[in-house]
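All protein chains but one are shown at their positions in the complex.
Coming up: chain A.
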Amino acid sequence: MAFRGAVITFPGSNCDRDMAVALEKVSGVPALRVWHGDAELPDAVDFVAVPGGFSYGDYLRCGAIASRSPIMRAVIAAAERGVPVLGVCNGFQVLTESGLLPGALMRNAQLNFICRTAPLRVENNRSLFTAGYDQGQEIALPVAHHDGNYFADEDTLDRLEGEGRVAFRYLDTCNGSRRDIAGILNARGNVLGLMPHPERAIEVDHGGTDGRVLFESAVKGLVAA
């Protein structure tokens, strides 16, 4: 079956095009573009990406207003049906604000915006999104955020670790995240949120292709299913 991936655009999203380009380059199928005011996702969508940017200006709290948008009700419903949902950067913030993922993303510990290539370790290669990596593989992905400092209470962190739901961990203290967490999965494994930008690392010209593996894993997993 053909891959049907959708990319949400909120007012202020600015990585939506990059995400759509990445999905198309990897799957060969143009991504469906979905407006924040829509109440429904396109029919038979089998992958939803919530991209980076500054949704609604990130006023109030990063991702907070977007998490209450009409389309997010549909995304939450889809996630509950088991549709894979990927949230990158601001998308990760939207997913925590909407309750699809636990915890919160706070201001970076150094208080500045940071844009650099972050070394990461793949902590779980058993998910749809990470199956193409080796367990424990060290990779590098670009980060670009002001509020990527992952926080959750100790019980939640222990549970995430215990259930293998930490997908990626920083190899340096990137932004002050608790336990250097860069990306997490939901309990069912069909929702991934991460601060690094895999869509900025899919071609040799990007300076690295470690992000491409994530999209390849998802497309392969879904097309095989």
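The rule is simple: a contact is a pair of C-beta atoms (placed from the backbone, for glycine too) under 8 Å apart; a residue touches a chain by one contact, two chains touch by 3 or more; residues count from 1.
Assume contacts and distances are computed from a predicted model.
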Listed names "(2Fe-2S)-binding protein", "Phosphoribosylformylglycinamidine synthase subunit PurL", "Aspartyl/glutamyl-tRNA(Asn/Gln) amidotransferase subunit C" or "Electron transfer flavoprotein beta subunit/FixA family protein", with the criterion being the UniProt name of the chain not displayed: "Phosphoribosylformylglycinamidine synthase subunit PurL"
Chain not shown: contacting residue from A:53, A:148 or A:189: A:53
Full-complex contact with the absent chain, from A:21, A:76, A:140 or A:171: A:21
Using the definition of touch stated at the top, determine which of A:5, A:84, A:142 or A:183 touches the missing chain. A:142
Contact footprint on chain A, counting only the chain that is left out: 11-12, 14-15, 17-18, 21-22, 52-54, 56-59, 112-116, 142, 144, 146, 197, 199-200, 202, 205-206
